[in-house]
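Take a look at this one; I'll ask things after.
A single protein chain has been removed from this complex, and every other one stays in its place.
Showing chain A:
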Amino acid sequence: MNKELFEYTLHLADNALILGQRNAEWCGHGPALEQDIALTNISLDLIGQARLLYQYAADQYNAMDVGGQAAVAALLPKPWKEFNRALQEDDLAYLREERQFRNLLITELPKGDWAMTILRQFFFSAFQYLQYQQLQQSSDATLAAIADKSLKETAYHLRWSGEWVIRLGDGTAESRRRIEAALADLWMFTGEAFVPAAFETGIAPDPAALRSAWDERIGSVFAEATLDVPATGTWSQGGGKRGVHTEHLGYLLAEMQVLQRTYPNMTW
């Protein structure tokens, strides 16, 4: 039970951190200043959410007995034990390896062009919004509080990305071509979120139950964007929740973690 909660907390944190890191790649490269700022603000929200979640995971670990700690040992960073101190949020973000990450594959895909970034954000925010809504009712008080706090931020992400999907889909021939190409690339990564992982059995809301509400949201925005929703129930990529990732995650982590790996346990 403790193991599941710990892994689930990491899953939520990893989703937020990895997508936050990806979006941050737009910093200074956005197509217009306002949109550059919008995406980096969204990154900031996501990384803030990740911090709260990682700290909660670290608290859970620090409170576990020896048996509990042994049960989750495979998810912990290797060099941290040598620090001889309690586990901290930064250890979980900056020192775990690729196979220990539990994020959805869609969050780690390269940022691509603007259409790719927008559509990925929309798919993810539409899911995260539903997930946090469910978590608000969680019997786990900390997860419920984090969800409560984060939901308002996610509402802004969902609106912003949804409006852009409509602009691109119902925009120019070029914007439409691009978002259709992004859709063709991304669709096979959308199903993973709804397939429950082993750790999504206890405290976690059943992700499969979120599917119809997600479909509805996608459908209504796509209708306004004059885009066709691809067939559901088709084959979908998976593995992120088990730590089996695309080749892209390793490069992302290498860039994100280089400082902490070069100077372990550093402080400013």
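Criterion: contacts are C-beta pairs under 8 Å (C-beta built on N, C-alpha and C of every residue); 3 or more make two chains touch, one makes a residue touch a chain; residues count from 1.
Note that contacts and distances are computed from a predicted model.
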item	value
Protein name, per the UniProt record, of whichever chain is missing from view ("Acyl-CoA dehydrogenase/oxidase C-terminal domain-containing protein", "Phenylacetate-CoA oxygenase subunit PaaJ", "Putative spermidine/putrescine transport system permease protein" or "DoxX subfamily")	"Phenylacetate-CoA oxygenase subunit PaaJ"
Full-complex contact with the absent chain, from A:D148, A:E180 or A:D215	A:D148
Sole residue of A:F101, A:W160 or A:W214 that reaches the chain not shown, by the stated touch rule	A:W160
Touching residues (missing chain, whole complex) on chain A	34-35, 37-38, 41-42, 44-49, 51-52, 129, 141-142, 144-146, 148-153, 155-156, 158-160, 162-163, 166, 221, 224
